[in-house]
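To start, the structure itself, in structure tokens.
Missing here is one protein chain; the remaining ones are kept as they sit in the complex.
Moving on, here comes subunit A:
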Amino acid sequence: MTSRYSFGGDEHIFVEVDEAMSLDAFFKSLFLCKAIREAGIKGVTEICPANASFQVKFNPDVIAPDDLLREIQALEAASGQAEPVLKTRIVEMPVLYNDPWTHETLMRFRERHQDPTGTDLDYAARINGYPNVTDFIAAHAGSPWFVSMVGFVAGLPFLYQMVERARQIETPKYLRPRTDTPKLTVGHGGCFGAIYSVRGAGGYQMFGITPMPIYDPKQEVGYLREAMTFFKPGDIVRYKAVDREGYDQAVRDVDAGRFDPLIRPVTFDLREFSKNPTAYNHSLEGVLHGH
């Protein structure tokens, strides 16, 4: 994996670690961003990790673009030996799959979809080789996901499922983007999951909705008082399918200020995970539920 460097005008350096998505590329990007942050290079103003690439914004009045390029390349050369171990957290997130709100929305924009005769879940299940929607949902909620990027809009996580490539869910985006997506929709496009932090335009397939707010500009939700966006790259998410009653209860809890997401600290080791993802994910389950 040799990174490709390019300038984004006179204020950004863009680094593509790999043109294909993989956990290796994601880890390399995340670790290099950490190394750049820790190097405290003068003139660097923002460091933004993405799925398999990252971007550094800088002030060219303070550091010459070529000088910064050389510094980052030197950090890349030095970071090759870093252990792929991440101290992070695992979060359980309730999801009401096949919910009435995304259903209403997907029906409204049906003519923009590849398959106007079914739902997004029907379509995703079929093209990914699942016999029915129930089995597809079981796979979606059955293995955890890495937050591999935060962005597009405020606090929106891109998620990459922690399974072998052959088991990755892949779906195209809508033929033409929708002008509306319910807030907190759990969606999927390409090989990435996403949770829409705000209501708005979107092109991802829509599978369900979570009652758990992930962006709160007013900072009133208890666990969002410290920072208005919930997710950081490297967070691990485990979806928990809930029924309508479970969803409604969670919404009432959020509104009453007593919703407390299940969050546990965890150390992730990419080498151990790669040896046996299924067993590793099972051990993450233990971290989450204390067994």
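The criterion applied here is as follows: contacts are C-beta pairs under 8 Å (C-beta built on N, C-alpha and C of every residue); 3 or more make two chains touch, one makes a residue touch a chain; residues count from 1.
Throughout what follows, contacts and distances are computed from a predicted model.
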Protein name (UniProt record) of the chain left out of view, among "1-acyl-sn-glycerol-3-phosphate acyltransferase", "ATP-binding cassette domain-containing protein", "Biotin-dependent carboxyltransferase family protein" or "4Fe-4S ferredoxin-type domain-containing protein": "Biotin-dependent carboxyltransferase family protein"
Residue of A:156, A:184, A:236 or A:284 touching the missing chain in the full complex: A:156
Full-complex contact with the absent chain, from A:190, A:222, A:246 or A:261: A:190
Option touching the unshown chain, where A:142, A:172 or A:246 are the choices: A:172
Of A:85, A:198 or A:266, the one touching the omitted chain in the full complex: A:198
Touching residue (missing chain; options A:43, A:65, A:84 or A:246): A:65
Hidden partner chain, residues of subunit A it touches: 6-12, 14, 16, 18-22, 45-55, 57, 60-61, 65, 149-156, 158, 165, 172-173, 189-192, 197-198, 200, 215, 217, 228-229, 231-232
